[in-house]
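Missing here is one protein chain; the remaining ones are kept as they sit in the complex.
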Amino acid sequence: MPEQHILSVDNLQKKYGDVQVLKDINVSMEPGEFLVLVGPSGCGKSTLLSCISGLTEVSSGAIQIGGKDCTHAEPANRDIAMVFQSYALFPNMSVERNIGFGLEVRKVADAEKKKKVADVADLLKIEHLLHRRPAELSGGQRQRVAMGRALVRDPKLFLFDEPLSNLDAKLRVTMRTEIKRIHQATGASIVYVTHDQIEAMTLATRIVVLKDGVIQQIGTPHEIYNTPVNAFVADFMGSPSMNLMSGTATPDEGRIRLEIPTPQGAPIELVDTTTAPEVFPNGPTEVLIGLRPEAMTDQKLNNGQNLQTANCLLEVVEPAGADTYAVVHLGGTEAIARLSADAPVQAGEMSPITFDLSKISYFDVTSGNRL
Amino acid sequence: MRRTLLQSVFLYTCVFAVAIFTTGPLLWLVTMSVSAPTDLTEVPLRWIPSEFDFSRYGALLDIDGGSGERFLSALRNSILTAGGATAIALFLAIPAAYSFSRRNASMVLLFAFLATIMMPPITYILPLYSTFSSLGMLNKTITLVIVYTAMLLPFATWLMKANIDVLPLEVEQAAFMEGASTAYTIRTVVLPLALPAIAATAMLSFLVAWDEFFYALIFTNDLSAKTLPVAIADFSAGRVTDYGVIASVGVLATLPPAILAICFQKFIVSGLVAGSVKG
Partner (left out) sequence: MFGRRRKQEKWILLAPAILVLALITLTPLANTFWLSFTDTRISALPTPVRFIGLENYIYAFTDPEFRDSIYRTLYFTIVSVGLEGILGVAVAVLLNQKFRGQLILRALIILPWAVPTIVNAVAWRLIYHPDYGALNSLLFQLGFISDYRSWIGDPSTAMNMVILADVWKNFPLVAYVALAALQTVPGDLNKAAAIEGAGPWKRFWSITLPWIAGPLMVVMVLRTIEAFRVFDIIYVMTGGGPADSTKTASFFVYQEYFNYLRSGSGASYAVLVAGISAVLILFYYSNAKRQASGATA
């Protein structure tokens, strides 16, 4: 039903010469969604946003915005607004004129323009800045002005291109909250590009993970985090990222026995009772076993029956305030276990680690796909 | 590294020599312009004037005198010609530069633009002369303005293009996203950002037009359109017995470009360097 979709991208391809930067992109979003495009640099997320904005022409495929075909429409005719990475404020104009520029172009009457600008300034708490020039503003203030310029026209769709990447770490968190607040206050439909998976997790109602111009997974932050479709998504999303340990999975009497080799010689043996053994129809299988750091802990977890404990050698211990991270050499990788802050552990010692196998993921060794 | 005394002496000797070589001829021109006529015909020369005689400047700036009229009308024509051509050339060059910078116009075309001004003027002069003559446009300021516009246009386009290239693209994209047309974007966003570049380009263009001699020589023949360079060549070729007059005309004609060059040195030098080196 295209008319319920505020945005729908169908079979979109983008080539620069022989280089295909976007392949078969299919995405749609409902009104009011906060859709985050995330992926490493060069994955095509910014190109996709640029195609949606109309600043870049697509090679093939279709783009509908608000049920209207916009594939070949000029940016101005798409009823969208964009917040740029560099904010792209007009340096020669006051904040007020910057925000009202779109209205000025559309020849909106002065009184109405002034009112709309004032309303937006009020929402963004920048009323006192209206007569300044962009050069006289701090990074966070510029960010607000850029959002104000987008908000004032009340377009169908907002596009954000890495809007927080030029801010320092602390301000980034503040502005992240601010963007979330505005989204909740206005119910705006937003497409947001970032390379920062924490931003993606915290802001999105749905996340699109891209790699090499191909969509890897579309899902809610919860789905993406808990059931990544492949090793790439598992590794990319979450910080620290999911531990991907090589091991052997053997179906055995309705359960799955796991062996994870350690450098110390004896492998760690675990039994997974949550996953259906049919995942491994061919008997013992080499797999990538995915466990989030919080599923490897010293804490007394009581969220399921599937808890097992094994003694592991802690190679490095990194206290991080709220938690303590411990590096454990498991299955050919430096797995990270998330221990409680006051865990009485020391590097170089053996320590019991509790594995929460209810959160386990299996990936094919060669393809990396979820099993 | 510290210099030895010998190195210092050598360095400052060179500095002194360069300073003398650069300024000597000009200082002498100024000296001649204020020397008494008899000082200038002494053999060997009297280097320091016996008296400072500013009467020639007075005469040149007096519209009722013969040489004053010649000089002042040439000055007026030069200002009109160079100013008019600079304004029109920039007006045409800015959209063209934008096209080269932001609309992917071919660099080969830009090279072709530049090639037109690198050709010797003798390649164009005769057909232009015949055309303007048949249109009754010889000896008119407007004719020189037209020709100078064509002469300034490629360089101005080139300089503006190089300057638009470095403006932030996202700001223009933002304007397009907000629904502004290309013309509106150029006017309200690009031009204000490019203002320093426009000023530098205007200055360099004005100086080039101020300096032009060949077209002016061919296309003008009396006070109504002759520019300063032609007037100066006339002064110099005429039967002027007082060389100081020629010198003072030269000094006056040099003042505007020299003042611009000194005051806006950074601007001009960077424009010159960019204009002559980058392709």
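The letters A and B name the chains in turn, as written, and every chain counts its residues from 1.
Basically, a residue touches a chain if its C-beta (ideal position, glycine included) is under 8 Å from a C-beta of that chain, and two chains touch if they have at least 3 such contacts.
Bear in mind that the values here come from a model prediction, so they are computed numbers and not experimental data.
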Open item on the list: What does the interface between subunit B and the hidden chain look like in terms of residue numbers?
Closed with: 11-12, 14-15, 18-19, 21-23, 25-26, 28-29, 32, 40-45, 92-93, 95-96, 98-100, 103-105, 109, 111, 113, 115-116, 118-128, 131, 146-147, 149-150, 153-154, 157, 176, 182, 207, 210-211, 213-214, 217-218, 228-230, 232-233, 235-237, 243, 246-247, 249-250, 253-254, 257-258, 260-262, 265, 268-270, 272-273, 276-279
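Just so it is clear, only the chains that are shown with their structure count from here on.
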Open item on the list: Please tell me the distance, in whole Å, between the geometric centres of subunit A and subunit B computed from their C-alpha atoms.
Closed with: 58
- [ ] Under the touch definition given earlier, write down the residues of subunit B that touch subunit A in their complex.
- [x] 168, 170-171, 173-181, 184, 188-189, 192-193
Open item on the list: Give the list of subunit A residues in touch with subunit B in this complex.
Closed with: 53, 55, 74-76, 80-82, 84-86, 88-93, 101-102, 105-106, 149, 153
